[in-house]
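Missing here is one protein chain; the remaining ones are kept as they sit in the complex.
Think of it as A and B in the order they're written, each chain with its own count starting at 1.
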Amino acid sequence: MATDRLGDRHQAAGPILEVTDLRVTYDAGATPVQALRGVTLCVGTGDAVGVVGESGSGKTTLALSTLRLLPGEAAISGSVRLGGQELVGAPAEVVRRHRGRTAAYVLQAPGRGFNPVRTIGSQIAEPMRLHLDVSKPDARDRTARLARLVELDPDLLESYAHELSGGERQRAMLAMALACDPPLLILDEPTSGLDSTTKAAIAETLGRLRQEQGLALLVISHDFSLMADLTDDLAVLYGGVVVEQGPTRTVLTDPRHPYSRDLLGAYPSMTTQKDLRGIRGSAPDPADPPTGCPYHPRCTQAIDECATWAPELSPVAGRRIACLRGGVLTRLAAKNLTKSYRTGLRRTVDALRGVSLEVREGEVVGIVGETGSGKSTLVRLLVGVDEADAGTVEWEGRTLATFEKAEWADFRRRVAIVFQDPFEAVSPLLSVAEVVREPLDVQHIGSGSDRAQQVAAALAGVGLPPTDAFRSRRAHDLSGGQLQRVAIARALVLGPRLLLADEPTSMLDASEQAKLLVMLKDEQLARGMAMIVVSHDLALVRKVADRLVVLHAGEVVETGPGAEVIAAPSHPVTRALVKAAATLGTR
Amino acid sequence: MAGRRRRRRLRRFAVRVPQYVLIVLVAATANFALPRLMPGNPVELLLGEDANRLPAETIEKELADVGLDQPLLTQYGRYMSGLAQGDLGYSFRHRRAVSTLLRERLPWTILLVGTALVVSTILGVALAAFAVWRRGRRRDVASIAVFTFLESTPPFWIGLLLLIWFGANLKWFPLFGSVSVDRTTGLARAGDIGVHLLLPAATLVLASVGATFLLARASLLGVVSEDYVLVARAKGLRERTIAIRHALPAASLPIATSVLLRVGSLAGGAVIVERVFSYRGVGTLMLEASFGRDYPLLQGGLFVLTLIVVGVNLLGDLLYPRLDPRVRR
Partner (left out) sequence: MRRKLLALVLGMGLVVAGCASDDDGDDNAQPTPGVTTTIPQIPTLRFANTSAEKNLTPWTQGSGYPGYYMMTLVYDTLAWINPDGKPEPWLAKEYSADPTGLRWTVKLHEGVTFHDGRPLTSADVKFTVEYLTKNARPRWILTNIDRVETPDPLTAVFVLKEPKASFVLNPLADLPIIPQHIWSSIEKPLDQTTQLPIGSGPYRLVEYVENQVHRFQANPGYFKGKPIVDEIVMPYIATTQAAFTAVQSGQADAVSVSLTPELKAQFNQGGLKTAGGSGYRGWYLYMNNGRAPFDKAEFRQAMAAAVNNDDIVATALLGAGATGSPGFAHRSTPWSNPATREGRLDLNKARSLLDGLGYRDTNNDGVREMGTTKLEFDLVVRNNDPVAVRAAELISQSVAMAGVKLNVAALDQTTAGARTWPDYAIGATPKGDYTIALFSWAAAVQQDPDFLRSMFHSSTTLGTLNRAGYKNTQYDDLADQQTKAVDDATRNRILGQMQDILAKDMPAYALFYPDDIFPYKVSAFDRWVYYKGVGILNKAPLLAPK
């Protein structure tokens, strides 16, 4: 493909942008605000690097730092090398000559990036006249060519910003950034505020420009889909530090830092079918950042050390993450489980045939299969009620089979089960309070009053009235829905890290089902625990599950992110399930 | 496209014309009524101090001569029909056509106010730009204090201090008058006018530059935090270029609005300054007219001032779309 390059470009031998241990502190108010706390980043010639993060993560500061556009009260240290030139500490005039020339900045909210009282064209031409020593008519020609390049109607160059649509303004902004043919574009939220069609078109243009012009891109955004479209590498910024960095595809499909994972969970996309999930807690206050790992106050798997040790970026699974725990923990792992039952003298049924499964911290795994697919067997093996013929089940890296007594006790406390039929699981003679308290009694946890308190909390958590009258009711007086909630409360009262719910709603009518699921999901999110939902009902499971495992005849026939499995089922069984779920969905 | 814009602008203008006509009519009526609502009457002005010593018929004859014996409605009718014919009436005090008097005096006031307006605007905006680009530093804080003080200082005070210091003590400038009483011609006369203009204009500038400075500073501060200033900087523009080519044009609408609005207050200040420096402008004329209840001069003078203010607003209506294309809708 022939590249329609606008002019000769100074090609730097090394990376076009090298940011090393960049620290930026705003010293404006009473307390200095640490916006960046040691960021290292590299953009090679022609590379496209994304920086993703929430607002307040420091990503805009990072963008501005690359051209040293920070306000006067910002103190900057570390190194920013742009086109080989160190900008930190360089004279203002040197920095100024690189702006727009070596790297151009494309601002978010393009409506405000143009001076409202000057024509778009004059503003696009301005940097050319400044950097390139171009005559006025030449600048006009070049501006028109730039407009065509970014697919902007050149007639609009005589217009003012307010006369243009958002997409047109962004294209004009791009044209302005490209005016001096810089090797690097810094795009700060280049598509925010645009409707999705325009967003896609702009992303497409950017992609094309990158191809044609050999541009390097530094894309700053919170938009994962834009990152997926535009960038090769991705850095996740949180609290002024990079917590995960790696190939974009790797990071987006299999985030390993708890924050990246949670952030992706909160991101609405066509590939997530389940409900949006916010991250618990709130972003750190940059004036008073947490010690240790910046994410530890919100992290569900944080241990004490996370609050004291600041983790370094280190390689994990094809990317680098900064996490003391090596990234998102695997709570429960089943490896190659095989189990057969003897049904007659000669006949054995292979209930499971080499099933492997992983449940990570905070993850909801849905196990879907028809009756007889081996679901129940798998559940029994996973919770250690039964032993596999072959293969192992590991809890946080240790094989259940080797557990000592104390380890079993710990395991029982950390893994809770909710069964299909609460009437089976709960002794009908006990009162509600007794049912819920029983695990505490068994485990000898806390004093009497502590237990009562925990019971009350657990009941409130599952949406049951924590009144004495209710607590003293007998289990057999309750409705199916109420009883299942009691069962869940009983499961949660120990504060488990994994909740295994086996057909938790199958006994309930549609409305109870929905309410119970919402409640279960809320509890999971609030507690940050992992969850396994076992069901035959794909329609139901996909609403809560991050990942689906489809079982058929004792084998895993399909596994993957819920949305992908449902959108493109590869196995006939899955397809059948999806089809069945679809008809159910229209009920 | 340009043609469409021009047509739109014309239409906007056409819509406003009846509004202006109405304003002028209301103002003309108020100008008639207000002087007559003030207690006292112009008899002493017409006939001299202690006019009561004159025979009653002399007084009555004089009142009849100037039409004050007529019912108010008749007087109003005459006044309005006079205005319609471009006749502003005949001053009681000066016994000359009001239009002649204004033609003599108005140029001086326009010179004074115009000079002050131009200088204070340029000075205020330039200093504001300077201060904004040095925001947060001690000099900026100091300049705000100085200009806030200046803005709250009455012009007569400033005038008097300038008069005593530069006029009396240093003897650099004349203490009174809009020209020297010694007759001069040509270049010497122009110099003479300039020398006489300097202190009064400086007074008005000092009295009004604070307002311009503070407003321009606020407008510019609003502008420099705008994204397009960041973008301009990111393009590699020099700070001065950003200030002149981006910030100032963007802030020019509020500045121009305030400048045009300030024509009124400057004219008010001019009344005082003209008095302090015995400047022969329309302010002194109107002040004397109001002391003596010179109805025709008050009516006519205020009417012309109304026209000027309306004209300035009209000018603004024409100017704003040029300053800010967003106003063109």
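Here, a contact is a pair of C-beta atoms (placed from the backbone, for glycine too) under 8 Å apart; a residue touches a chain by one contact, two chains touch by 3 or more.
Predicted model only: the values in this text are computed from it and were never measured.
Peer 1: According to the contact rule at the top, which chains on display are touched by the left-out chain?
Peer 2: Among the chains that are shown, those touched by the missing chain are B.
Peer 1: Tell me which residue among B:L10, B:A142 or B:A168 touches the hidden chain in the full complex.
Peer 2: For the chain that is not drawn, the touching residue is B:A168.
Peer 1: For the chain left out of this view, which of B:I59, B:M80, B:I110 or B:L221 touches it?
Peer 2: Here the residue in touch with the unshown chain is B:I59.
Peer 1: Can you list, in ascending order, the subunit B residues touching the missing chain?
Peer 2: 38-41, 43-44, 46-56, 58-59, 62-63, 68, 93-96, 104, 156-157, 160-161, 163-165, 167-169, 171, 174-179, 181, 274-278, 280, 284-285, 288, 291-293
What we mean here is this: only the chains that are shown with their structure count from here on.
Peer 1: Centre to centre, by mean C-alpha position, how many angstrom separate subunit A and subunit B?
Peer 2: 64
Peer 1: Under the definition above, what is the set of subunit B residues touching subunit A in their complex?
Peer 2: 1, 136, 226-228, 230-238, 241, 245-246, 249-250, 252-253, 323-326
Peer 1: Using the touch definition up top, name the residues of subunit A that touch subunit B in the complex.
Peer 2: Against subunit B, the touching part of subunit A is residues 64, 67, 69, 72-73, 96-101, 104-105, 107, 109, 112-118, 123, 126-127, 130-131, 158, 160, 162-163, 173, 176, 179.
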